[in-house]
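Omission of a single protein chain aside, the complex is shown with its protein chains in their original locations.
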């Protein structure tokens, strides 16, 4: 994902001093036109990230978590995709209303993305140093020599051993973990305000996964970046996230700070997910399994999309789509940052 | 060909089997009889001894010349008991999938033996091999490539009966296939549909039904749920446990997800770079690991508990897994191990109960291939 364009670099980062969130997604809808009909992949998603914060977007395949991120990055193929409504505010400015030129300037320099498959995101015929240096040559007009020095510095920063010796190597000469580091280096090159990481460690081994996640968290602290982590792994989320948005069938079904979500889920889907993963620290009995299958995006069930799989479903769940409402304590006191899209959230969280 | 001579020495403790490649009719019948005999619950049904698989690296177009070998599996031994689940964990490139292929006889080992009810299946062919295949089946990782997209579900699950017609008479097959669909929790009316009309979890159920068709005794599962969504994984795991009880199956469960392996396995083996690093019961491995690699692996697993992240000790390994074409001397893990000493570079540690634990009945007394094995609980550490 090398986005290169001949534009001047805007003023250096203002450090997020304006107080508002870095990125805010409001009521975003995305649909795809396919032969079989209209696929509504995202149906009214709201989330926000501030500088230095990690938002985890948790969901299974087809939940719309990646599509939302691609809409934010502006890398959806349109057509077949269409954004019928919604706003994507970056520092208060709606990116959907910007010109293509303005968006390109933000993409890559202010918002960067890391993908799951590092090998296919790097150009196989160019050396790693060249690809890293390209960012500086094109965006900042550096000389070839300076750009290479910068590339080595970046590779050092993402802890690639013997960076100076390996700067001229090609992507296939690196292991999966090292390639993902290079992708991170590339995303970091222009010191963006926000990084979107789409399943950054899914393709990696456990021991390497731990290295990469630690690196990412460290760099985030150092640069005070916002991070949107898109994943399906409840373990990874628990390790790094500050707050979580759980997605199901193109909607956010629950939003909560990380500790609260694991302790007291307020949506039956979240509860089901947490109960269905086996534990490392004890053997346990039979796993709880959410029955049925993820919904068909072409033939969405009426009412709540989760109702055919939900143990708590009542008639109202089949008739009315539940709104994402704030979750409160039993005595009515506020639970900061919590919301659930379930008609029976009270029963789910309190008893 | 150093491996072959090593192989000759290896025959001491294991049942001896004729090395003759062409099995005559009499001994073949004997072999088939042995294969069809029942095994008591808890007895070893599969014994793997010093299994090796080296893939040659060659150069040249028409006249190939060997320039080295990828030692994918390099001396692995273990037993599988009747009715139990043996989990095999390890990172990519550790050779766990090659072990599965060797056990399935889809690859011929470079050296070593696999004894199924006393018969070395690596040397069988013809009728005896076919009888073995009926009893050892496999469930594949990717439900999208493991079903022939141009065959109906009925044909896919019925194919085992075409190949082994003695299992089900022709008129009975359709009913049998429908029964199998029912057993794995699919609607028997789906028999005429094609794989692409199903979701990943449903396809994996079809794959399991195909594996069950011949009523095998052992099922080898190579990452059977890693391609599935979290909410569907639990369904498939539960199904596999149910089937194990119902049909008295023995599983070899190969996976990289340590939590799932703990959940389903009775015993667990940890592989690193073609060798078994540690093997024991699930409690021994997860709560009392003695090999540094196991400890690092367990501590690296992200735990779905945000409270753990502050006070959990993480052992973050440096570097990557070395290439199996050129593994380190001595202990293969020494290049990433924080305990490594000179001895580790010189001497290959054997998979055995460490000396310091011998004779004691602590859970730490299980086989571990480390010169400096010591117990360390990384999962519950606070």
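Going by the order they are written in, the chains are A and B; count residues from 1 in each one.
By definition in this document, a residue touches a chain if its C-beta (ideal position, glycine included) is under 8 Å from a C-beta of that chain, and two chains touch if they have at least 3 such contacts.
Throughout what follows, contacts and distances are computed from a predicted model.
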{"item": "Per UniProt record, name of the chain withheld from view [\"Monovalent cation/H+ antiporter subunit D\", \"Xanthine dehydrogenase\", \"Imidazolonepropionase\" or \"Peptide ABC transporter permease\"]", "value": "\"Peptide ABC transporter permease\""}
{"item": "Among B:33, B:163 or B:350, residue touching the chain not depicted", "value": "B:163"}
{"item": "Given B:77, B:137, B:265 or B:294, the one touching the chain that is not displayed", "value": "B:137"}
{"item": "Chain not shown: contacting residue from A:142, A:274, A:293 or A:335", "value": "A:293"}
{"item": "Residue numbers in subunit B that touch the chain omitted from display", "value": "61-62, 101, 104-106, 129-130, 133-134, 137-138, 140-142, 145-152, 156, 159-160, 162-164, 187, 192-194, 196-199, 202, 207, 210, 214"}
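Keep this in mind: only the chains that are shown with their structure count from here on.
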{"item": "Separation of subunit A from subunit B, taking each centre as the mean of its C-alpha atoms, in whole Å", "value": "35"}
{"item": "Of all residues in subunit A, those that touch subunit B in their complex", "value": "60-61, 161, 175-178, 205-211, 213-214, 232-241, 258-259, 262, 272-274, 276-281, 283-284, 286-291, 293-294, 309"}
{"item": "Subunit B - residues contacting subunit A, complex", "value": "91-92, 199, 201-202, 229-235, 237-238, 241, 256, 258-260, 262-264, 282-283, 286, 296-298, 300-309, 314, 316-321, 379-380"}
